Each structure stands twice: as C-alpha cells, then as structure tokens.
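Can you read through this structure? Questions will come right after.
In this view, the complex is presented without one of its protein chains, the others remaining in place.
Letters A, B and C mark the chains as written, and numbering starts fresh at 1 in each.
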Amino acid sequence: MNTSTSNTSLNMLPPGHLGMISVIVTEVFFFASLIVVYLAYLGKSISGPMPSDTLELGLVSFNTIALLASSATIVLALKALRTGNNVRFLTWLLCTIALGAWFLIGTGIEWKGLIVDDHLRLQTNLFGTTFYTLVGFHAFHVTFGVFALFVIWCLGLKGCIKQKHHQNIEYVSWYWHFVDTVWIAVFLVVYVIGR
Amino acid sequence: MGRIPLLLILFFATNSSIALAGPENLSIFDPVSPAATPIRDLFMLVFGVIGIIFVITEGALIWSIIRYRAKGDETKEPPQVYGSNPIEVAWTVIPIIIVFTLFLVTTRSIYSLDMQEAPEGALKVKATGHQWWWEFEYEDLGITTAGELHVPEGIPVFVELRSADVIHSFWVPRLAGKIDCIPNRENHLWFQADEVGTWYGQCAEFCGSQHAKMLIRVISEKEVDFNSWVANQQLQAAEIPTEANGKETFLSLACINCHNIQGVTTVGGFGPDLTHLMSRDTIASGAANNSTDNLRLWLQNPDSIKEGALMPNMMLSDKEIDALMEYLQTLK
Amino acid sequence: MTTTKTTIKVPKPTAWPLVAAFGLTLTFAGFLTSYLVGIIGGILSVIGFIGWFKDRFPNNLEITVEVEAHHIPAPVHSTKSTHEEHPHHRAILPLKIHRTQSGLIGGIAGGIAMLIVSVIGSFIMHGSPWYPFNVMSASVMHSITEQNLTNFNAIAFVVALGIHATLSIGIGLVYGVVLPLLPKHPIILGALIIPFIWSFLLYATMNTLNPVLNETVNWSWFLVTQFVFGFVAGIVVSKSEKIQTLQFKAFAERAGIETGKND
Partner (left out) sequence: MTREAYNPLSSKFHDWVVTVDHKKLGVMYIVTGILYLIVAGSEALMMRWQLAIPNNDILSPDTFNAFFTMHGTTMIFLVGMPILLGAANYFIPLMIGARDMAFPRLNAFGFWLFFFGALLLYFSFLGGQGLSGEEGAPNVGWFAYAPLTSTTFSPGSATDYWVISLFVAGLGSIMTAINLVTTILTMRCDGMTLMKMPLFAWMMLVDAALILIVLPPLAVIQIMLLLDRQFGAHFFDAQAGADPLIWQHLFWFFGHPEVYILIIPGFAYISEVIPVFSRKVLFGYPLMVAATVSIGFISLGVWAHHMFAVGLSPAVLAYFSGATFLVGVPTGMKIFNWIATMWGGHIRFATPMLFATGFVSMFVLGGLTGIMLAVVPMDWQLSDTYFVVGHFHWVLFGGLLFAIFSGFFYWFPKVTGRLLNETLGKWQFWFLFVGFLVTFGPMHMAGFEGMPRRIYTFMPGRGLELWNMLSSIGAAIQVVGFILFVINVFWSLRKGKIAGDDPWDAWTLEWSTTSPPPPWNFAETPQIASRRPLWDLKHPDDPDWKYE
C-alpha cells in the first residue's frame, strides 16, 4: 500500500534494449522451429545421400571457429568505440566482418562440394530439404549481419560513427552474438547429433 | 445412467433430438456400439458438470444485472471493493478440483477406448481414404470393395486406417469416434455393431472439392447374411459370353486405367474396384443411389452427380454407354 | 489549470516505411507473378529502408510543435461523491479470515482420517488393506479392472495416494476459505451437509467417474468415510484460529464481494 503522494520514480530500460530482446526472442522461436523440423526428419529420408555419407567435420570446424572468434572481435570493437578510439574500433570491426565473410565463403565451399560431388540438393531428399533450409537460413542471418556491420564500417570510415552511437552498435552486436549462438545449436544438431 | 433428474432431462432432450433426426440419424447420442456408448455416458457426466457451472455462473450474472442496476439517482459511488482472498481462493481451487476429476475420467476412458491390437476374433478391415471415396479391403477374406462396409452383427471390427493421398477421417458417429487417415501413417479404430442395420457416416477431415460427398455406409448383418455376402464377393467377375460386346468396350476405353475388375483387369486401383458393383446400394461414395438412371448419368457426366469428382467426363457416345451399362449391370 | 506555452517534439511524418513495406510485399508477390515484379519490389524495399535509415541517422528527424500546456487535472469532474462515511467503503474483504494454512492442514488431517477409516473398513470387509487403493486408482487406471482388487499393486497405490492427496488438500483449502462464510454452524455444514451433497453427486455419477468403484463399493461405508473427512477437516479448520466471521451478515458480505449497508 502506497502511503504517500510521492510518485514512484521508475528506472526503465531504454526502448532499444527491449526492442532488440523482442527481436531475438522471435528469432529464437524461428530457429527453434527449423531445428525441430530438422530433428523430426532426421533419418527419415527414403533415399540417399544421408548425413553420414556427406557431412564432413573438417571445413565446418574452421568456419565455426571463425564465427565464434568474430563474437570476440566485435566485443573488442565496441570496447574501443566506448573509449573513443575510432581507429581501433574500425580495425576490430573489419576483423569481425572478415571472419563473418570467411564463414560465409566456407559455407559456400561446403555447399559446392555437397551439390557437385555428393549430388545433394534441396530437391534430393528430406535430408537435403531440411539441411539447406536450416543452414541456409542461418547463413542468411550471417549475411545480413555482415552487411549491417559493413554499412557501419563504411559510415565509420566517413567519420559518422561517434562515441554516442555505441549503444546502437551494441544492439547490432547483440544480434551478432545471437547468430553465433544459433550456429552452436545448428552445429550440434546437424554435425554432431545428426551425423 | 440417469440417476439424477438433471441427467434425465438431458437424456430426454438428446433423445428428442434423435427422434427429430429420423431413421437415418447420425446422432452421437444414439450409439449402437460399445466403442461409442461409453462416450455418450461421458457426455452425460460432462453435461451435468458444465450444466451446474453454467447455471451458477449465469445465475450470479443475471442476479447482479437485476439487483445492481443503477437506479439513476445515485449521488454516491458504490463501495469500492478490491477483492476478497477467500472467495478468490475458492473460485481458483474449486475449478481445479473439477478439472482434476474430469482429467482422471478422461485419462481412463482414453486407455479403455484406444485399442492398439485387434481383439480376439475381430474382423480386420483396411480402410483407405481416397479423394473422394473409401476403399475397404478385407485382407483375410480377399475382398476389396468401396463406399459400403459390410460387417457381421455383434462381432468387433478392427479397422486399419490409411490414406492414398491427403488426410481423411473415418467417422461413423453411432459406431465409434473419428480417427484420421494420414499418409505415411497407420491408425486404428474399432467398433462393434450390436444391431442389424445401416449406419451412416462420412469423411470428417477437409480433403478437397468433394469432401462433402465422401460418404460411408456401414451395413451390419446377421452372421449368415454376412457370410453369404462374403461368399459372393469372393467370386471373380463372371465371364458372361453374351455380354462380350460391353466387356470389350470397357476394356477398350480408359476405364481400366483406374478401375479393377477381378478376373478381368487389374491395371488400375486409382478408382473403386468394380468387381461387384451391382451389389452396392450406392455409387460415387454414397452420392447417389445405384440405379440404372444414376449409373448412366454418372457415365455421361460425373460432375452432374458429384461436381469435381476425379472420374473424368469421358465424352462417351450413347452407343458406348449402352454397352458399358449392359456390362456393368452383370457385375453382381 | 495552468496555461503555458511549451514545445513538444514529435517524429516527422515519413513515407519510407510504407515504401519499404510495399517493396517487401512485391518482392514476395514475385513468386506469384513474375520475377520482374519481385525485382522491382526488392529495389523499392531497399530504397525504402535506406530512406528510413536516413530518417534516423545521423539525426532523428523530428518536428517541433508549440502547444499550450494544460496540466492534468484537465477539466475532470465526477458528478458523484464517494462513500467515505461508510466504514468499509473500500477494502479487501473480509477483513480477517483463516490463514490459508489452516485449510491445508484441515485437508491433510481429513485426508488421513479418511484413509485410516477406509483401510479399517477394507480389513473388515475384504481382509486386505489394499482394496481402497486399488478402487481409487481405478478412476484413472483402466487396467485395474483386470486384477484382484485385494492384491497390492504398487502403481495403483501411488496413483491412489496422489489422487487422494490432491483432492483432500483441494477440498481442505476450499473448506478453509468457505466455512467461515457459511451461516450459523459451520461444523454441521462442513461435516454433514456438504459431504452429503457431494456424496450424492458422486453416487449419481460414479458409473462414469469410476465404474469399478461403482460396482464394488459398499455405499454406506463410502458415506461414512466422506463424513469422517468432512468432520475432521471441518473441525481442524474452524478450531485453527479465532476469526471474525461476520456471522450476522448476509452471505455476499461475508464472502467479501460486497460491503454492507451503513452500520
């Protein structure tokens, strides 16, 4: 029971926080659905090729390391931005972009191998259908993230990104961390459990 | 059943709705099978429970509407009551007790009605849903028929449900609840017709254009009658030389791509088996009676009986139709 | 009401979200029509998003409007006054009740008493203590019909205890909050009349609720166990704590959904 007329002063989070959290919640359920479908169809393909025939851990492990490392570099970039060190910010950001691009190129090479050598396409069987959809949507999210970071980097080069923007860049980094986390889940499901 | 007046009243109310329905009723309150009767009993219990809740809740609502209507001359706001712990606890806990009880009953009846294995001495039937007709296969007896399921009275029937295309649902309300026929899945359902008669039903899951006319008839007969029906169905299509003209027409047309006649052609399977066509009461999955006129109409233009049916309009000449009619009517 | 000039910033109206949305819709509509539509849509949506981005960056575009500030209270009046002179003109009612625990304890006590009586009855009539457990579990376990009801069945025992505990505690809780609301003699009501009502309802519906129990139970003994529960739970609840039950007031008032007339 409130016994005084004085108002409770509310300490509310900035809208961006909640907005980004909401986006991530939505995305979590998006990927959760895709993963559920992948698991449900695991081993249900009537004809080959099967995951065990086609998926290799070698290349994808490098990709994974690259993507995970990019989570660290973006943290360093943000730290630099907060302290106002623009050059260091741009350098680390470029590293992040490069690591993201590495991941994408690696995925491209892997897919080329699957399509050309293993004859696994979206239309081939249930494994192809679910694999390309799940991994593809993740790669699409990485592409979007790389693009966003690239835009920020270009703006940074022009000198438009100031210290005061660090909050907004941080939201982008949340997205990036989220994409990383999803990859851990996808990696476990597709390459560890599913193989 | 019916130990207290409320249940009696409900019982009579439902019975009068059955009376309204007439002889061809599909009422779930008029079961003739041990797979449907317990559900009816469950209905009576749940009706009783929700009836009491309904009366109490609406009573309270109507009472407050009448009693607390503003007179129009109030100068003061009514007392502001924020809540009441006891009454709030009560209307949280009492519903929990009620749904807990219902949950127990539901769980038990699920286990008692859901039969995974065929009981001893059961007749096994495979029912396959097609767009938009039913195929019934008695594998043990070597019979395949369509639209009408013949069963002996008083013997449990164990139905294996499959689908040839999209999802269908097998539902004969007076015999059992519905279970879906799903591609790549095998479902089961059982019933036991305790009376001789014809029990109506139809597909209950939307399956395309003619979902409405995907009808089922279950015909339960005395065991003797059923056995003689079986004996007749097991015969291969009779070779009747005088009808050779019609038979040739049949074989020369695209009919054989979809329809089988045991002993004559077994290329098809997409459409109903015609071996004993004339032994059925209806054609087009119950959409029309199996009369000469209807059969002719069906051959001329299937859409006039069942618009959108997958049997194409073959643009047959009158002569071809005459020949076909002659032949088909020998398939007894 | 104070009137001062003040300025307010509101976001500048913009068509970019519309362009982006239209473009996105066309992009997807490309699947339905032709890829050309999809491409046009893609270009439009990119233009839209860029425009939108420029609205936000580097500066948030806003327009400033000048308004006469009028505080709340804006002209708010009510034609009615409050019931201030009334002692309970606003409250969470009733002011004092049994603690919730008393209901819990009452339910547990009643449940245990009922259990003891049932087991004793089972010994007398069937020569085995397991009979009531098996019968109780039959309300959820279909398979129990196939076995001898006097044998020990571990699953049935656990299930029956679970059901019994849930129902006892639930009804105890209801007793705890409802008994003080009842007129005059709560114990008589709680121990006799309410158990009688529910026994009657159970008797009427037991065929569906629990057919095994319906066929095998000794109804008079069943009634005794119900009364034992009501009696014990009722006593524990009403003796647990002295409370102001407002016995002299109308039911709705005691239930706390309305306050009384001036008194």
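Everything that follows uses one rule, which is that a contact is a pair of C-beta atoms (placed from the backbone, for glycine too) under 8 Å apart; a residue touches a chain by one contact, two chains touch by 3 or more.
Just so we're clear, the structure is a prediction, and the values are computed from it rather than from any experiment.
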item	value
Contact list for the unshown chain, restricted to visible chains	A, B, C
Residue of B:Thr128, B:Ser169 or B:Gln233 touching the missing chain in the full complex	B:Ser169
Selected residue (touches chain absent from view) among B:Thr57, B:Asn227 or B:Ser252	B:Thr57
Which residue of A:Val25, A:Ile105, A:Leu157 or A:Ile193 touches the chain not shown here	A:Val25
Chain C, residues in touch with the chain not shown (by the definition above)	6, 8, 10-18, 20-22, 24-25, 28-29, 31-33, 52, 55-56, 65, 67-82, 84, 90-91, 252, 257-259
Residues from chain A at the interface with the omitted partner, ascending	1-3, 5, 7-10, 12-15, 17-19, 22-23, 25-27, 29-30, 32-34, 36-37, 40-41, 44-46, 122-123, 125-126, 129-130, 133
Residues from chain B at the interface with the omitted partner, ascending	14, 17-18, 20-29, 36, 38-39, 42-43, 46, 50, 53-54, 57-58, 60-61, 64-65, 68-71, 74, 77-84, 87-88, 91-92, 95-96, 99-100, 102-103, 105-107, 109-111, 113-114, 131, 161, 165-167, 169, 171, 173, 176-180, 182-185, 187-188, 200-213, 215, 307-308
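Rule of thumb we're sticking to: only the chains that are shown with their structure count from here on.
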item	value
Inter-chain centre distance, chain A versus chain B - centres from mean C-alpha coordinates, in Å	50
For chain B paired with chain C, centre-to-centre distance based on mean C-alpha positions, whole Å	38
Per-residue overlap in chain B, given as positions that touch at least 2 other chains	none
Of chain B, residues touching chain C in the complex	1, 3-4, 7, 41-42, 44-45, 48, 74-87, 89-90, 93-94, 96-97, 100-101, 104-105, 107-109, 111-112
Chain B contact footprint on chain C (complex, rising order)	78-83, 86, 88-94, 97, 100, 103, 138-143, 163, 166-167, 170-171, 173-174, 176-178, 180-181, 200-201, 203-205, 207-210, 255-259
